[in-house]
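Written below as structure tokens is the structure these notes are about.
Left out: one protein chain. Kept in place: all the others.
Naming follows writing order (A, B and C), and every chain is counted from residue 1.
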Amino acid sequence: MKLAILGLGKMGGNMARRLILGGIDVVGYDRSAETVNTLATDHGLIPAESVEDAVSKLSGQKIVWLMLPSGAPTEEQIKDLIPLLSEGDIIIDGGNSNYKDSQRRGVWLAEHGIGFMDCGTSGGIWGLENGYCLMVGATLEVAKVIEPILIALAPAADRGWAHVGPIGSGHFTKMIHNGIEYGMMQAMAEGLDLIKGKQEFNLNLAQITELWRHGSVVRSWLLDLTADALKGDQNLTSIAPYVADSGEGRWTVMESVEQGVAAPVLTSALQARFRSQDATGYSYKLLSMMRNGFGGHAVKTK
Amino acid sequence: MKLAILGLGKMGGNMARRLILGGIDVVGYDRSAETVNTLATDHGLIPAESVEDAVSKLSGQKIVWLMLPSGAPTEEQIKDLIPLLSEGDIIIDGGNSNYKDSQRRGVWLAEHGIGFMDCGTSGGIWGLENGYCLMVGATLEVAKVIEPILIALAPAADRGWAHVGPIGSGHFTKMIHNGIEYGMMQAMAEGLDLIKGKQEFNLNLAQITELWRHGSVVRSWLLDLTADALKGDQNLTSIAPYVADSGEGRWTVMESVEQGVAAPVLTSALQARFRSQDATGYSYKLLSMMRNGFGGHAVKTK
Amino acid sequence: MKLAILGLGKMGGNMARRLILGGIDVVGYDRSAETVNTLATDHGLIPAESVEDAVSKLSGQKIVWLMLPSGAPTEEQIKDLIPLLSEGDIIIDGGNSNYKDSQRRGVWLAEHGIGFMDCGTSGGIWGLENGYCLMVGATLEVAKVIEPILIALAPAADRGWAHVGPIGSGHFTKMIHNGIEYGMMQAMAEGLDLIKGKQEFNLNLAQITELWRHGSVVRSWLLDLTADALKGDQNLTSIAPYVADSGEGRWTVMESVEQGVAAPVLTSALQARFRSQDATGYSYKLLSMMRNGFGGHAVKTK
Partner (left out) sequence: MKLAILGLGKMGGNMARRLILGGIDVVGYDRSAETVNTLATDHGLIPAESVEDAVSKLSGQKIVWLMLPSGAPTEEQIKDLIPLLSEGDIIIDGGNSNYKDSQRRGVWLAEHGIGFMDCGTSGGIWGLENGYCLMVGATLEVAKVIEPILIALAPAADRGWAHVGPIGSGHFTKMIHNGIEYGMMQAMAEGLDLIKGKQEFNLNLAQITELWRHGSVVRSWLLDLTADALKGDQNLTSIAPYVADSGEGRWTVMESVEQGVAAPVLTSALQARFRSQDATGYSYKLLSMMRNGFGGHAVKTK
């Protein structure tokens, strides 16, 4: 079995390595020649100097796996790949694309006779060692072809990967997964914040999170990571109170609005990140101004 | 009709003036002798040099109106008043006390034969001119005695004051009023924040809030104040993004938890203020740390 | 001054009447011939039997005002109007369209030399009497032409209407207005729900809302309406616990997600409506199932 991976960053590079370890031949291309060379030298990647070169090193039914940023980079790459591929070839988008884009791309590629699979990929930097959780949207036919690749990437042959439904449903499932992840993280952060705030008890967050890992209801992989990280400076002095958000948390909230289904926790988790990103606090200024207006309350000036 | 007011700050002082204008004799005491003297000289207050002095200047059925900070100051003052009063006299708490304290105090004072009224007072610094909105909890008997005072304080003889129920219910009603106020303010602040954020339209917040005052569904006194305030610097450059909260917003949320009734908007409005007060952002730091833990996402350092 | 109004429902019909009272000639068309006839007979509308007929009754620079449901009906109508109009004519969308649609339509119509104005219209059924609040997005040129119409519709010549910015900004401003309206309504509903839930005080909601109308911080038009409605059955026995939502509440939340700006109150208000619409309660079932799973808690069966 052979495929090409385009994009060998944190995720793509580790996936290539896990596939090679699983006996799959992997042609790889990345904008960074150094990345390609290192993977070739140290891990057995078949290096490619360009997308064209990568495709030319495949034969028969060609399989190209994209691990690129969602949006324009993925869109452009698919556009550029079409003339290089033939009927029956398959493009897999393993990145974090919006599922509606994947649905649209599935139709678009089908017009060129090219198969498409959207593969939501979870596991982060730990996937190389533990295996990835793979949520696959595709036709039965395409899913069958890709199965050996999924088995090599997943934690085990019979688990951690699944063909969940038609094109788009893989990225949809991954989107919801990330929405839940936001909510779980926020739940944990709020709880720990309240423990920290209870100064009279002077509790040790590292001790408590480690304790909860064993036998408690909240035990989880996120807790494992949190307990591990808190073993250092519990005040997190060196970390800025700023939380980035990626597309999937936002899309999950939009999905809830489109469906007309309340998702207050997933939404609050996203909004907490927005708050962390808000350097101006204009809404707070407005509130302070209003309070002053009706109550003559003192306004805190800078 | 004659009464004593203890506490002549922003609220108490203006209330004394409105009562005097309404033909009521007002004895006043405040820790600041200067405040007392000014009100006496300029507005006809009967000045008192101490609480004892104030009470001694009343006769017959004595009425003492407290306009003090809630909590200990009000509690202490009531305690000190008991020996100075006789059976049938009346204490009114016009401040922002917790309604459970008022219920307790009603029972406590009844044991001394002293009547009690809790009077939730809304209107802020504008009450002097417009009249106050008065939410009264008391027995029918006490409410009847105080009626002329309420009429003088309210915007009109037949509106803006009401005996809503038994002792405690006045402050309860005021508490909910303030909870709603938090929610309305927050709704407005969020909407204006989104208008500000829509940079491509470069909208004028002063123009829009003024516009909404006429014929729109959101027209309200809070909007009047907001439109007025936005006539100045719309960027609110001189105002810090910090919003204080008083007891009543917190008590409203606790009431909802005790009742087991969802109040997401009143709660979110309170939490937005908490966020504005949080200088550390520890929960954000935790989230950033977790993201780094599982995704190898870059952590923004200070 | 003369214009045609297409769509004479609750909003359009009343606007036609207010314009006629203001001395404007109004040609009107509606799918319901009866509606057209009644307005013609009773209120002086110039009746039209079709869109073509309506347009043919205009002359010079033709002005067509749409009061149609947003989405497809408005889109189709604009499409059908294009061949009937000439360069320099103006279409106004006074409905609740998404501002992005309005921006797109502005560009589209400009390609045909037709002017466009998006006019967010607030005031509901009370606008006939009180005047409408009009938020206008247009070029300066178009806004100038329409000014006499706006003056006739607004509560007064110098207030209640404003040209807030370029095409799209009128509907954007109206969208935010409605988002705020959702939040204010929800704040009020939550507070009143807590008053209702405080059974020990047995409070009278009609009395309290009427009371708050005078001198309180929460006085507002929404409160006026609420106080009026609560004069009847306070238990609202005949009303189902179901709250519809229109597009604008949803779009406001999507706008906050797109901007990356937290709007927890506006969002919670929308989600409360979603909850009210959810007949199945699947998420609650899931929670009950989970509780049973880990705690052996009894599951309430239907």
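We take it that a contact is a pair of C-beta atoms (placed from the backbone, for glycine too) under 8 Å apart; a residue touches a chain by one contact, two chains touch by 3 or more.
Worth saying up front: this structure is predicted, and the values here are computed from it rather than measured.
Asker: Which shown chains does the hidden chain touch?
Answerer: Visible chains that the missing one touches: A, B, C.
Asker: Which candidate, A:M1, A:I82, A:I151 or A:I208, sits in contact with the chain we can't see?
Answerer: Only one of A:M1, A:I82, A:I151 or A:I208 touches the chain omitted from view, namely A:I208.
Asker: Where the complex has a chain not shown, which of C:L21, C:V107, C:A156 or C:M290 is the residue touching it?
Answerer: C:M290
Asker: Out of A:M1, A:A40, A:L84 or A:A187, which residue would touch the omitted chain in the full complex?
Answerer: Selected residue, touching the omitted chain: A:A187.
Asker: Please give every residue of chain A in contact with the chain that is not shown.
Answerer: Within chain A, the residues touching the omitted chain are 122-124, 127, 130-135, 154-156, 159-162, 164-166, 168-169, 172-173, 176-184, 186-188, 190-195, 197-198, 201-204, 207-208, 210-223, 252, 255-256, 259, 261-266, 268-269, 271-272.
Asker: For chain B, which positions touch the chain that isn't shown here?
Answerer: Contact residues on chain B toward the absent chain are 217, 245, 250, 253-254, 256-258, 260-264, 267-268, 270-272, 274-275, 277-278, 283, 294.
Asker: Applying the definition given at the start, please give the residues of chain C touching the unseen chain.
Answerer: For chain C, the residues touching the absent chain are 10, 124-126, 185-186, 188-190, 192-193, 196, 221-222, 225-226, 228-229, 236, 238-244, 264, 272-273, 275-276, 280-297, 299-302.
As a working rule, only the chains that are shown with their structure count from here on.
Asker: Could you leave chain A out and let me know how the rest splits into touching groups, if at all?
Answerer: No chain A: one piece.
Asker: Over half shared numbers or under half: where do the identical copies chain A and chain C land at their interface, same or different?
Answerer: same
Asker: Tell me which chain's centre, taken as the mean of its C-alpha atoms, is farthest from chain B.
Answerer: A
Asker: Counting in whole Å, what is the centre-to-centre distance of chain A and chain B, each centre being its mean C-alpha position?
Answerer: That pair's centroid distance is 48 Å.
Asker: Any idea how many Å lie between the Cα centroids of chain A and chain C?
Answerer: The separation of the two C-alpha centroids amounts to 39 Å.
Asker: Please output the residue numbers of chain B that touch at least 2 other chains, ranges allowed.
Answerer: Where chain B meets two or more other chains at a single residue, that happens at 124, 186, 188, 190, 192-193, 221-222, 264, 272.
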